[in-house]
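Note that one protein chain is taken out, while the other chains of the complex remain in position.
We call the chains A and B, going by the order they appear; numbering starts again at 1 in every chain.
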Amino acid sequence: MRQLLPFYALLGLAGLAPLWLGDYGAGLLLGMTSAAILATAWAMFSGPTRYVSLATVAFYGIGAYVVAALAESQPWPVVLLAAAGCGGLVALVVGLSTLRLAGIYFVIFSFGLAELIRQLLTWYEVNVTGTLGRYIFTEFQPRDLLWQLLVLLAVTLTLSVWIHRSRLGLALRVIGDDETVAAHAGINLARSKLTLFVISSVLISLTGAIQSPRWVYIEPSIVFNPTVSFTAVIMALLGGANRIWGPILGAVPLYLAFEFLSAHFPDHFSILLGLLFILVVFALPNGVLAALERLRLRKGAGV
Amino acid sequence: MIGFTRRAAMGLLGGVAISALSLGPGMAQAPEPVRIGYVASKSGPAAAGAGITTIPNYELWAKDVNAAGGLKLPDGSQRPVELISYDDRSSAEDAVRAVERLASQDKVDFILPPWGTGFNLAIAPLMDRLGYPHLAVTSMTDKAPDFAKRWKKSFWMLGGGHDYAGALAQTVAKAQAEGKVNGKVAVISVADGFGIDLISAARPIFKEQGLELVYDQSYPMGTTDFAAIIEEVKSSGADSFVAFSYPPETFALAKQARTVAFNPKIFFTGVGTPFPNYPGIVEGRQEGVMSVGGVDGNSEKIAAYFKRHAEVVGTPPDSWASAITYASLEMLAQAVSRVGLDREAVAGELASGSFDTVIGEVKLEDNQLRQLWLVGQWQGDKFVGVAPADRTGAMAPVIPKPAW
Partner (left out) sequence: MLSSTLILGLVLGGSYALVAVGMTLQYGIARIMNLAYGEFIILAAFATYLLFGSLGISPIVALLIIPVIAFGLGVALFQVMMRPLVTRAGGSGRLEVDSILATFGLLFVLQGVMLLAFGGNYTSYGFLDQGVNVLGTTLAANRLLAFALSIGLAGGLFALLQFSRWGLALRAVALAPGSAALVGLNMRRIAALGFGLGTALAAAGGVTVSMFQTFSAHDGVLFTMKALVIVIMGGVGNVLGALVSGLLLGLMETAVARWVDPGLTLAATYILFLAVLLWRPEGLFGKAAGR
């Protein structure tokens, strides 16, 4: 865990940033931290097992909705616990599907599940509560939310490192390489996959929960926006989903690129972003981290 | 480059003009522009709404102001307007951050709001904390009075579900009293903010007016086929049909109603009905179709505004929130001309002053615009206001609607 110490220090420093960065800087850091957690948590399960999940936004939205339902009546820690609990429970059910499905079938299955949850929630709100939008009024300033997210990022990374080194991580990598071999090697496929999927989903639910007070008003189309799922996948793949630092190294530059492009080219954002993706696929085939390593190797050889 | 709209071309030209303004060495003598920022959805699912109602009016207004020499200040001097815009990509988080950026990085003088209830609510606390007046035009909410109290510098200009449902119920009840309809109403509503607000307001109000809801169902956003629903409605015995719908469904309903010759005496559909492309979609058979909103068909100012909008943007505006959006900007300009650029003072003036706009003389009540057209109807090639019936310029509704 020692390799994480400088990182904790960096996160601590980021926590001080709002003191001199102002609202915009704090907001930017907040969004970036959230993106980093989502990408890392996604990669925690999908990296080693190669199950590409598009259900990220389902858990993110569940977190936000739990906050909207409970924030006014319960103390904040209880709200967060409830969000984690709900996310974990749904993850358990979704995770069971990984026992039967694989490859592209799982990808679209997870997407369908996220949409189904959104549809059912909408139906419930319309027919039972009679409203769709919910309001979240809390006392949190952006910097309070940023601090919570930074702690969550630290937790996420610590977990990620721990899993990577544990028996569980090894088991998952074997599963990703060949499920049949894994089963023969005595790995309990179901338990390993489920455990990890639940952990990853709980982290995602917490991210949605912590971030939601920023929006004041939520409705299914806002918090179940499928773009969230896609961005998490893209960021993690860009950085390298199989490495601990990969997702963060994908999330940070991509997030900044989103911000830069939408600030400077608001009318051409989509086109430039698309070109950037295509460029990345062709120029950095194995992700940013692999490219960096190759660069270092080449330098090393040159000296 | 075939098909590039006038608006896209205008956007390009506008960009060039602004950079020339800020970079041109010969412009050193020109007064410094007033910087006005806005964030709106230029991409993503909300882009269609913002692209029809919000963005074209912002651009048109800036162009009009600059053509007239710029914003007037209390001392009689004039300063041009410079628009700075960001895309929230239809995400509430990005809308919030763009407002933070406009305030702390660009240090703009005023911030114009995004399109849509959700986005306006997302930025409302921030606008309040940063001290910017918030002219929330495209937010239909019954909670406007609470919000105006919670955020003192916020202004709510589109009314709430109760206003629209109430006026609709009165219109139908009046037709029933005159023996034009049988008082049985079939209602469908989209399972999203707009539909739910309206239907939950409508249920008790329709009952109060002695109308019977014989069919009342919601449908999910993104529904493309209404054949089954229309069949059900036809056999329900209702001769008034109401749909609290969004544009894609509004258009689909009109097309499918024509196909099966579904001709209820009142045909009321939601957002999209007052759009300028509606007559084209129903091949000119729009006569008598009702919806929310409307404009004063006799107002010369409105006619001139429609004409200018068509010239500059390429299409006429929609007949619900567009004119109100433009009016909110006129209010801002007039407030600035009276009290200057101090945001606190401008907010005070917006709350208490009275303004001369395209929608007539406007004075807000408790930070809300209450002079609204609540029910409108296509009559000829205009979508005119028919309720509240006692408002100046109100037309008598055409009931029963002629067959498609």
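As a working rule, contacts are C-beta pairs under 8 Å (C-beta built on N, C-alpha and C of every residue); 3 or more make two chains touch, one makes a residue touch a chain.
All figures in this text were calculated on a predicted structure; none of them were measured in a lab.
Only one of B:Pro145, B:Gly222 or B:Gly340 touches the chain withheld from this view, namely B:Gly222.
Here one chain is not drawn; of B:Pro145, B:Pro248, B:Gly340 or B:Gly360, the residue touching it is B:Pro248. As for the chain not pictured, it touches chain B at residues 2-5, 7-8, 41-45, 47-48, 50-52, 188, 191, 217-220, 222-225, 227-229, 231-232, 247-248, 251-252, 255-256, 258-261, 272, 275, 277, 280-283, 315.
Those residues of chain A that touch the chain absent from the view are 50, 52, 97, 100-105, 108-109, 111-113, 115-116, 119-120, 122-123, 126-127, 226, 230, 233-234, 237-238, 267-282, 285.
Here is the rule we use: only the chains that are shown with their structure count from here on.
Chain centres here are Cα means. That of chain A falls 36 Å from that of chain B.
Chain B contributes residues 11, 15, 42-45, 85-87, 89-94, 96-98, 100-101, 103-105, 117-118, 121-122, 124-126, 130, 191-193, 196, 200, 218, 220-221 to its touches with chain A in the complex. Chain A contributes residues 22-25, 27-28, 31, 119, 122-123, 125-127, 130-133, 135, 142, 211, 214-219, 221-222, 225, 227, 259, 262-263, 266-267, 269-270 to its touches with chain B in the complex.
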